[in-house]
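The following block contains the structure, expressed as structure tokens.
Only one protein chain is missing; all other protein chains are in place.
Order of writing sets the chain letters: A, B and C. Residues in each chain are counted from 1.
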Amino acid sequence: MIKVQREDFDVGAELAQLTAGRTDVGGVASFIGLVRDVAEGATVGAMTLEHYPGMTEKKLAEIEAEAQRRWPLQASLIIHRYGRLEPGERIVLVATASPHRRAALESCAFLIDWLKTKAPFWKLEETAAGPQWVAARDSDDDAAERWSKPRRVAE
Amino acid sequence: MIKVQREDFDVGAELAQLTAGRTDVGGVASFIGLVRDVAEGATVGAMTLEHYPGMTEKKLAEIEAEAQRRWPLQASLIIHRYGRLEPGERIVLVATASPHRRAALESCAFLIDWLKTKAPFWKLEETAAGPQWVAARDSDDDAAERWSKPRRVAE
Amino acid sequence: MKILYFAWLKSKVGIGEEAVTPPAEVATVGALLDWLATRGPKHAAALANRSIVRVAVNQEYAGLDHPVKTGDEVALFPPVTGG
Partner (left out) sequence: MKILYFAWLKSKVGIGEEAVTPPAEVATVGALLDWLATRGPKHAAALANRSIVRVAVNQEYAGLDHPVKTGDEVALFPPVTGG
């Protein structure tokens, strides 16, 4: 399930939805990304997330399909917000459900790592020096690179 | 924060509590363990979780402290239930909050892996052949062993 | 051909979208970037450092050798920073 939206989301309801009505799920792993009030040492007032409507949904669906291909998932979810967000607000939720905890944990990390380098979002931060477009980080490329070779660790 | 309880928990409220009132958290990783209706190929009706009151809380606190020592965490949470649980019910919630997603994701996996092999809980499953104590699995030992040497991956 | 600009590329070019009709010999992403840079000083400034410009053709990431043709949607943007 892919959702690209301006409004906030209800984490408890979204995670419950992943396993609703089923009794064969062993574990649900999730990651919530939040707006921090500091970035690269500078204070950040708020940020505006711009994205590429159409391509965003397409890329997120591809990333989710890749996770489904690599791990035995029973359900998965990516919710990503856009627009202006204050520090402390939720930006993104990724979650995976699987019979096995290792698959859930690994695929959850995979989703957020790939999303960071492949989904067309850009952050404009409000700083004391004015609005600043966030630069991509090598560490994010490194994190995505970890998953460049499909692998699957047995439970 | 450690909670050992018979009753269910509110995932959304618990995760929100980890970051309540703060704007310096970058990510919250969590894992929810659920009762499955199958185990080792056999159908399971329900299970009863027994534990060692006193030692359980002590061990969970030690595991949480070890995660706090290994990763730069801003908050962490372990909730584990005991008593009789039906398939589909939540058993455990572990969650970690950090400025950096890698620290949150890794420490979350660490918490559930260590908990599985170190916290004194035992599962009694109701099967067609009568109640069966669940045997410990080598794969759980292997998962815990992954963390035997402290390591810390930079964000 | 529809050109889309995102993030600081949009700010620098001054528009988010434009319809263009490059000459027939502009048949690849690389040639298109070269041609777009000649459209004015803002375009030239936005495209000065190609190493930090990413391109998608019809919503798929594309390298400099990727073909472009009439009717394509070509998006120019910096490396992504979501999540």
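A few comments on the model shown:
The rule we apply is simple: a contact is a pair of C-beta atoms (placed from the backbone, for glycine too) under 8 Å apart; a residue touches a chain by one contact, two chains touch by 3 or more.
Being a predicted model, the structure only gives us computed values, none of them experimental.
By the touch rule given at the top, the unshown chain touches B in the complete complex. Not every partner is drawn; the one left out touches subunit B at residues 33, 49-52, 54-55, 58, 80, 91-92, 112, 115-124, 133-137, 140.
The rule is short, and it goes like this: only the chains that are shown with their structure count from here on.
Leaving out only subunit A, the chains still linked to one another by touching are grouped as follows: B | C.
The distance from the centre of subunit B to the centre of subunit C, each centre being the mean of the chain's C-alpha atoms, comes to 48 Å.
The geometric centre of subunit A is 22 Å away from that of subunit B, both derived from CA atoms.
The mean-CA centres of subunit A and subunit C are about 27 angstrom from one another, to the nearest whole unit. Multi-chain contact residues, meaning those touching two or more other chains, occur in subunit B at positions 101. In subunit C, the positions touching at least two other chains are 83.
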